[in-house]
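Inspection log for the structure reproduced underneath, given as C-alpha cells.
Of the protein chains in this complex, one is absent; all others appear in place.
Note that the chains are named A and B in the order they appear, and that numbering of residues resets to 1 at the start of each chain.
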Amino acid sequence: MSKKIHSKRRSFLFTATYTIGAVGLGATIWPLVDQMNPDSSVKSLSTTEVNVGNIEPGKTLTVLWRGKPIFIRRRTKKEIDEAAKVDLKDLIDPEKDSDRTKNPEWLVMIGICTHLGCVPLGGKGEYKAWFCPCHGSHYDTSGRIRKGPAPKNLEIPKYEFVDNNTIKIG
Amino acid sequence: MLIRLNNLLVKVFFIVFVIIISGSANSEEKKIEFIKNNWSFEGIFGTFNRASLQRGYQVYQEVCSGCHSIQHLSYRNLVEKGGPEFTLDEAKSIAEQFEILDGPNDDGEMFTRPRRLSDKFANPFPNVQTATAANGGAYPPDMSVLVKARKGEWNYIYSLLLGYEEAPAGHELDEGVYYNKYMPGNKIMMSKPLFEGAVEYADGTQATETQMAKDVTTFLTWAAEPHLEARHKMGFKVFIFLIILLTLVYFSKQKVWSRLDSKENSDQKEETFDKVEKAVTEYEGEDPKTFK
Partner (left out) sequence: MSEEKYVPKSKLARWFDSRLPLLSLSHHLTEYPTPKNLNYWWTFGGILTFFLIAQIVTGIILAMHYVANTDLAFDSIEHIMRNVNYGWLIRYAHANGSSMFFLAVYIHIFRGLYYGSHKPPREMIWITGLIIYLLMMSTAFMGYTLPWGQMSFWAATVVSNLFGAIPLVGENITAWLWGGYSLGNPTLNRFYSLHYLFPFLIFALVVLHIWALHVPGNNNPIGIDVKKNRNETMSFHPYMVMKDLLAMLVFILIFLGFVFYAPNFLGHPDNYIPANPLVTPAHIVPEWYLLPFYAILRAIPSKLGGVIFMFASIFILVLLPWLDTSKVRSAVFRPLYKKFYWVLVVMVILLAYLGAKPPEGIYVILARIATAYYFIHFLIILPLLGRYEKTSPLPTSISDPVLDKLSIVDKFKKTAAEYEGENVDTFK
C-alpha cells in the first residue's frame, strides 16, 4: 500500500535528479565542443575589403579570402556579351550571367574548381577564360562550367560594393 | 617516556606558533594599504562601467600609449560585448588612425596601410630593445595583462598612479628616477603620468587626477580580463544550478540509503529477535525483557 506511493515519490525524485544532471552535463559539454568552432580572431577575418580601383578592363586580381583564392575580373565588353549570349540549354549547370554578377563589368568568383578543388588558370581553355589543368575542366567568361568533369559553375561568394573602388567579400 | 615526549612537543608547538604570529605582525615587508576606491567590477556581480571604460581608453591612448604597448588587444575588442562597447564606426575610425606594415605585395614590396578592426593595437616601439633604450634603460611593460601581473591588481595600479610623492629625507634619487609610495623599493623610472586636465574627456567629465586614474585602471582591468562580465554571469547561473542539483542529489542519496532500513532489512533483524525471544520464553516462561 505505502510501497506504491513510496515508489512514485521516489522515482519522481530520481527522474528529477537525472534530468537536472543531464542538463548540467550538456551545459558542461557545450563549451568543450564549441571551443573548436572558429574563434573570434578567425571570425574577424571573415570579411576582406579589396581595393579594385586599379584594375583595368580585361585584368583579373586574385586575392585570398578565408584562405581561398578569389578571382576579381573586370570584364571587357566582348566578354560580357559573350557570356550573355549563351543559351541556358548548352550549359552543364544552367545559370544566367546576370544572376552571377551585381555589376556585369565585375565578376567575383571563388577560384576553386568545383570538381576536386584545384585552382583554375586564367586566360586559358576553349573559352579563353579559365581552364583547370588537373582534369581538364573548361569555364567560360562567366565562370560557368562548359566542358570537363566539374559539375558546377565557379562559386560566387557573398560580396558587395562598399564604394566604387572597394569590394567587401564575405 | 613517549607521553613526556608528547608533552614536550606540545610545548614546543605552542612556542613556535607564538613566534610565527608575532613574526607576521612585524615582517620586513611592510604592509602597505592601497588607496581605497569602489570598483564596479569587484564582487561576484561586478560589471564594467561603459563610460569609464571609454574614458579609460582615451587616457590610455593619449597618455600611456606613447611608451606602453597593449599588444594583445585588437581594435575589434573595443566593440565586443563586456568592454567599452564603442560603435563599429567609432572603433573603425580609431583603428584607421594607426598604420600597419603589410605585404609583400605582388611587386614584392612591403607597404603600410591603415589598421582595421581585425588588427592588433599599434605598438609605440618596434621591439623591446628600442622601448628600453628610449626610456632610460627601463622597459615600459606591456599593459595587456599588467593588472594581473602585479600584487594588489587594480588597487595597486590605481595607487601607484596617484602615489608619487616627495622623496623622504635622506632618499637619494638618480637622474630619471622618481619616488613612488607604492612601487616595491619605492623607486620608479616612470615620471608622474597624470596631471589635472592632461586629457580632455570626450564625454565632458572633468579630468581630475583621481578620475583619470580610476578610468584608466578600469580600462586596464578590462584589457586584462575582457571576459570578466561573462564569467560573473555564467558563475551565477552555474551556482544556482549546482545548488539545485546538490539538493536533488542529497535527497536522492538519502532515499537510496533509506533502503537499508527497509522492510526486508528490519524484517531480518525482527526475525532473529523473535526467534531468541520465543526460545527463551518457552524455556522459562519469564518475561524476556527482564534480561535487559
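Rule of thumb we're sticking to: contacts are C-beta pairs under 8 Å (C-beta built on N, C-alpha and C of every residue); 3 or more make two chains touch, one makes a residue touch a chain.
Model, not experiment: these values are computed from the prediction.
Enquirer: Specify the residue from the set B:Ile32, B:Ala133 or B:Met234 that touches the hidden chain.
Expert: Residue touching the absent chain, from the options given: B:Met234.
Enquirer: Can you work out which residue in A:Thr19, A:Ser40, A:Thr62 or A:Asn165 touches the chain that's missing from view?
Expert: In the complete complex, the chain left out is touched by residue A:Ser40.
Enquirer: So that we can see where the missing chain sits, which residues of subunit B does it touch?
Expert: Contact residues on subunit B toward the absent chain are 1-3, 6, 9, 12-13, 16, 19-20, 23, 28, 44, 72, 77, 141, 144-146, 148-151, 153, 184, 224, 226-227, 231-232, 234-235, 238-239, 242, 245-246, 249-250, 252-253, 256-257, 260, 272-273, 275-277, 279-280, 283-284, 288, 291-292.
Enquirer: Applying the definition given at the start, please give the residues of subunit A touching the unseen chain.
Expert: Interface with the chain not displayed, on the subunit A side: 31-32, 34-37, 39-42.
The criterion applied here is as follows: only the chains that are shown with their structure count from here on.
Enquirer: Touching residues of subunit A toward subunit B in the complex: what are they?
Expert: Counting only subunit A, the residues touching subunit B are 10, 13-14, 16-17, 20-21, 23-24, 27, 40-41, 44-45, 49.
Enquirer: Residue numbers of subunit B touching subunit A in their complex, please.
Expert: Listed in rising order, the residues are 74, 76, 80, 116-118, 241-242, 244-245, 248-249, 251-252, 255.
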